[in-house]
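Omission of a single protein chain aside, the complex is shown with its protein chains in their original locations.
Labels run A and B following the written order; every chain starts at residue 1.
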Amino acid sequence: MKYWHLVTANLRRHKLRTALTVLSVALALFLFASLRSVVTTLHTNSQFGGARRLVATNATGIVFILPISYANKIKGLRGVRSVSWANWFGGKYGESARDFFPKFAIDPESYLGMYPELKLPEEQKQAFLRERTAAIVGKGIADKFGWKVDQNITIQGTIFPGDWTFTIRGIYVPSDPAIGDNVMFFHHEYFDERLGHAGIAGWFIVEIENADSAAAVAKEIDDQFRNSSAATKTGTEKEFQAGFATMLGNVSLLMGMIGTAVVFAILLITANAMMMSASERTAEVAVMKTIGFSNRTVFALVLVEAGVIALAGAVIGLGIAKGFYPLIKFQGFGFLPGFTVTPLTMLWGLLLALGLMLASGLVPAMRAARLPIVQALRRVE
Amino acid sequence: MIPLVYNARSMMQRPVSTTFTAVGIALVVAVFIGMLALGQGLQAALARTGSDHNVLVLRKGADSELASGIGRDAARVLAASPHVATGTDGRPLVSPEVYVLVPLPRPNNPTAVANVVVRGVSEQAWSVRSNIQLVDGNRPTSGRLEICVGRKLLGRFEHLDLGSSLHFAGRDWTVACRFSAGGSAFESEIWAENEQVMPLFRGEVFQSITFRLKDVGAFADAKRALEADPQLGVDVHLESEFYAKQVGILGIMLRVLAFGVTGIMAVGAIFGAVNTMYAAVAARTPEIAVLLTVGFRPSQVLLSFLAECLLIATVGAVLGALLALPVNGIVTSTTNWTSFSEIAFSFRVTPLLLLLGIAFGVLMGVVGGFFPAWRASRLQVVQALR
Partner (left out) sequence: MALVEIRDVYKSFQRDTQRIDVFTGLSLDMEAGSFTALMGPSGSGKSTLLNLIAGLDKPTSGVVRVAGAEVSAMSPSELANWRARNIGFVFQSFNLLPVLTAYQNVELPLLLTNLSAKDRGERVRLALDVVGLGDRGDHYPRQLSGGQEQRTAIARAIVADPTVMLLDEPTGQLDAKSSQEVLALLQRLNNEFSKTIVIVTHDAHAAERAKLTLHLEKGDLVEKRAAVAAR
């Protein structure tokens, strides 16, 4: 475009001001992308769930246990391919709340069979299965604490008191980011042994033959134990996950409100800067029109100028958001595994930039287009 | 001193620009105060949950009431301890309690479930735990499946009216009363008689034992003595400290969010202030030249522009504080991951927070306006008049 140098020349007029304005837009869009990504990540994670996996918990509440004997009964039901169980261990490692990571006692063979998303080398898997005091950990915490395979780690029990020592025999990488790379798994048998009483399960995971029969099988399981000492509540894994997402509270509302405030504030700043620039150029606009530049051209030049600022800010802000978080391996203190800025978020960001351009450039552009040449000239002369 | 009326008039000559800058600062201040109020509310709910006069006893190693388990024997031994204060009726002020979570469905979203605390209590709990007062109804009658509902649960879950029937743990419980607890975390709980809940939940095991210190200054001694007792196998915490620490990861998250977001917004607002002031200086260069010619000193020019900046920033900051004010008292809830329980708390906008926010806003404006003002003061008359 042969008029391009007119736009860039104007932007270079006050380099500092242009830079500051671009940076403000970049900041706003960075914040916007970050906040929106918290919501999208939570949503994506809440959608996680194997189509053929059901989760059965104690109907009284998630903190209550179920007898291991249920496993066999569930396995015998129609439509069930396999059953596994797990227990939330709790436990403390390290001093600060930031060092927290989930720890589960599992029935190793059945559990790993049901979760192909936990990827680890075959030898490591076998080593883990063989040894009762072995554990596998996610790559995230292995990197965080500098753990290596064959290393011993000690966890301080909280729910189950005492010091518990494990040997890391495998490090897994999740093929689905929602699963989180910060979990530690160990043998249920070791757990049962030390506690010295009959096996207890926190919850059961049930793999079914056919995804369509999920509701039917779930009902069967619950019917089976309805009148037992511990009734069950069974649902798809997705429902189970979704429940956790709601526990965080009305996050999307909070993020949305902050996001709105941010965008609005920056809009004001950008619009302000644009209008100030434009008002200083009344004389020049008059000259351009005298030379013969049409109202429409003048309008477009001002608008494009606003657009360049908005676009530059968008590229910088969104680009940094996209690249920064993976760089610091941000996972929201473990609450946002797989945190990422989605293409849709980037698109929204660009649309926001477009809106910014219009909102901040429209008034100055119209003023320039409508500038009555003679009056403007009289002021100049 | 250059008369302030000059600044005031100049600002009014650029009404749009001045307003935009002020509103920009206002928004940043509002978000700042809002988020700190959120954190403050959470902190307050948890911090006010404990008293310096009380001691909370958990099983050794347990980091929350949920993770703990104390048998009846230990409870009896504890009740007999010399560190425990006695009530007006001569009985030791000891409250053994059950702590479990039950899922309650949310009214507007049936798939969403909240894990609400059900606390099994004895008669003593009402005296030992601080600030517990009945809002309406009567305490649950012994032997009946009755519950008392914390104030903050009202309106957020169904079947919590007096006389309503709430279903959990396979039973129907009648709401006998509702209670307040000085804004603390207890207000997010349901209380029932120990004897009713124990058979349904974990059997003959309490999760915690809370007692009133006979001698408030002797906490350290009490702690040492009780923790050393092998029969007990407990950890001893000052009630106030314990709950304050429960905020854990959530507190960190909120703080990071608050400072992160407002930090970035603040930088943006400062940029805005810089832009505005630079433009102001540029537009008023001839005026500055006149002022200097007339005899005002550069330092006075600097102060004058700074004062103008201060004025805009203060107006913006106060506006922001006013914007944030309505948020006070709004109840929201989240899950305290340390105890895994749902905790409801309200935004708390304190006068201190408002002052902090205003100071922050003013600071932003001054930081943003400093360089342009400095440039204005450095202006040479000859240059300006060209």
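Here, a residue touches a chain if its C-beta (ideal position, glycine included) is under 8 Å from a C-beta of that chain, and two chains touch if they have at least 3 such contacts.
Keep in mind that what you see is a predicted model, and the values were worked out from it rather than measured.
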Chain not shown, its touching partners among those shown: A
Options A:Val287, A:Val315 or A:Leu358, residue touching the unrepresented chain: A:Val287
In chain A, positions touching the absent partner: 2-3, 5-6, 9-10, 12-13, 283-284, 287-296, 373-374, 377, 380-381
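Everything that follows uses one rule, which is that only the chains that are shown with their structure count from here on.
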Whole-Å gap separating chain A and chain B, where each centre is the average of the chain's CA atoms: 25
Residue ranges of chain B touching chain A (in the complex, touch as defined): 16-17, 20-21, 23-24, 27-28, 30-31, 35, 38, 59-64, 66-67, 100-103, 106, 109, 111-115, 168-170, 200-202, 233, 248-249, 252-253, 261, 264-265, 267-269, 271-272, 274-276, 278-279, 282-283, 332-335, 338, 340, 342
List of chain A residues in touch with chain B within their complex: 14, 16-17, 20-21, 23-24, 27-28, 30-31, 35, 59-64, 90, 92, 97-98, 100, 156-159, 161-162, 231, 239, 242-243, 246-250, 254, 258, 261-262, 264-266, 268-269, 271-273, 275-276, 280, 332-333, 335
